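First the structure, which I've put down as structure tokens, then a few questions once you've had a look.
Removed from the display is one protein chain of the complex; every other protein chain stays in position.
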Amino acid sequence: MSEPLFLFDLLLALAVVAIAAAALLVRDAFAMIVLFVVFGLLSALAWVRLAAPDVALAEAAIGTGLTGALLLKTLHHLRARGMAGWEPGAAAPRPVPRAVASLNAGLTLAVVAGLGVAILGSPLRVTGLEIAVAEAMPLSGVDNPVTAVLLNFRAYDTLMEVVVLLAAIIVVWQVERGADAAPAPSLGPIWQGFARLTLPAAAIVGVYLLWAGAEAPGGAFQGGAMLAAIGLMLLLTGLYRPHPDHRATARLLFVLGTVAFAAVALLVAGAGRASFEYPQGHAKTLILLIEGLVTISIAVTLTALFHGREPAALKGELRHDP
Amino acid sequence: MISMVAMVLIGAGALFFLAGTIGLLRFPDLHCQLHALTKADGLGLTLIGLGAALLAGSVGDIARIALICAFAALSGATCGHLIARHARRGDAEGRDV
Amino acid sequence: MTPDLIYGAAGLAVFGIGLWGAIALQDRMRRLLGLKLCSVGAGFVLIVGAWREPPAAPDPVPHALVITGIVVMLSATAAALALIRRLHDLEAADDRA
Partner (left out) sequence: MNTYLGLVALVLLASLLAGLVRVIRGPAPEARLMAGQLLGTTAVAILLVLWGLTGQSAFLDVAMVFAILAAVALIAFVALSNQGAGR
């Protein structure tokens, strides 16, 4: 380990902590969001340094692109409807009694100290499950250990994760009401040229990330997040307009991943096998099938999560036309 | 020899990034800052990409680096344009948000 | 000092900052971001547990767990932001009534 890299790690770690604090404390809400995007950027760099490129890819795609856009959309919504506290120069929030503030700080310190003791007390760098995973790799059907864990050894976790995404879109469609935003005016010819050139190329990169997941870092979540970012740009710039008639298709695509995942689990169970014990020789095919369908579901669900409300004409209920 | 050239290119690219950041911090208004940084990061990343491509061992890596530089250059130019357009509209309407 | 210890300490600090933000701040969006910081901090600690000295391969199981965590946190963020928007709309309607 050469000396500059040690300084690099130190500076990066300090910066991550400082930006986390600054993002919560900075007064301007817009600065908060940009700082948060930069936080995602730097944590992805840190994960690369910690030899976790799969995690770095997921954070790069989700933490920087999608989260930033979601936060901006919410801020825009609050500002457009004149929320106190978000306007420049608005009144300060109610002061917190000193006792409560110190209790909060004390509680946080106690939890962090407890965690620190627990971490320091546990033996560092013991062997975890990497040897067990390495031994089982030939059976998994893929060459990337992280994909093997996600879709084979611990596939239940991943199935539940897809279910969580489904739950999130159900919540958002139930909760979000109010008028549709006015369609955005075009961003001009330069943007159109850029979109025509870049978006298809970016879609190919998304598919590549999915495909590469079998032997290199990448996989369904990274690829899906990449495709969702493209969907989000299509939505934002009016290249795609959700229509009430699209709801049935959208619902089908939301559940596609979950259904396919669960169906494979049930179909391979039988003849004395457990539910995710893929038959020998078919593991790779099944994993790629699941991953492909799950990627579609993830991309569509994340795009819909960004869009927010169900595309339907609500009649007379809670409309907020400014 | 090749690695010497790569080192020089990468170092020069880093200098452009430094210059761009200084411009971003020191120039008085939005349009000047935009001017400084679109040039700086476009050129800086291209130089670093060229240097890295000289170090690359395989065709796949070179293709990836070329793609990265192409994406960054395209989105840098487009974003610079969008921001300038947006800022000019904002000035015209006298809005600040 | 190896990278894992440095980033482990940083992860713990980020977790603490996020936890403080989630319980002590008043603004809804900032509380949510505090929770998100917590999840990233926890991710750091997990990944540090997976780190091994360079020639050895890292433990892939925590990596998979953290990826799952990132996606779950994104779903939770999207749902919470929809709730925040709706709550705000309802409050605005109350104020007007």
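Order of writing sets the chain letters: A, B and C. Residues in each chain are counted from 1.
We adopt the following convention: a residue touches a chain if its C-beta (ideal position, glycine included) is under 8 Å from a C-beta of that chain, and two chains touch if they have at least 3 such contacts.
Everything numeric in this text was worked out from a predicted model, so none of it was measured.
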Visible chains that the absent chain touches, using the contact criterion stated earlier: A, B
Among A:187, A:283 or A:299, the residue in touch with the chain that has been omitted: A:187
Candidate in contact with the missing chain, chosen from A:45, A:136 or A:166: A:45
Touch residues of subunit B, complete complex, unshown partner: 3, 6-7, 10-11, 13-14, 17-18, 20-22, 24-25, 30, 33-34, 37, 40-41, 44-45, 48-49, 51-52, 55, 57, 60-61, 64-65, 67-68, 71-72, 75-76, 78-79, 82-83, 85-87, 89-90, 93, 96-97
Residues of subunit A in contact with the chain not shown: 2-5, 7-8, 11-12, 15, 19, 22, 26, 28, 30-31, 33-35, 37-38, 41-42, 44-45, 48-49, 53, 56-57, 60-61, 64-66, 68-69, 72-73, 76, 80, 181-185, 187, 191, 198, 202, 205, 209, 212, 216-218, 222, 226, 229, 232-233, 236-237, 322
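One rule holds for everything that comes next: only the chains that are shown with their structure count from here on.
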Far-end chain from subunit C, centres as C-alpha averages: B
Between subunit B and subunit A, distance of the C-alpha-averaged centres to the nearest whole Å: 27
CA centroid of subunit A to CA centroid of subunit C, Å: 11
Whole-Å separation of chain centres (CA-atom averages), subunit B against subunit C: 30
Subunit A - residues contacting subunit B, complex: 79, 88, 187-188, 190-191, 194, 197-198, 201-202, 205
Residue ranges of subunit C in contact with subunit A within the complex: 1-4, 6-10, 12-21, 23-27, 29-30, 33-34, 36-37, 40-41, 43-45, 47-54, 56-68, 70-72, 74-79, 81-86, 88-89, 92-93
Partner subunit A, residues of subunit B touching it in the complex: 67, 71, 74-75, 77-78, 81-82, 85, 96-97
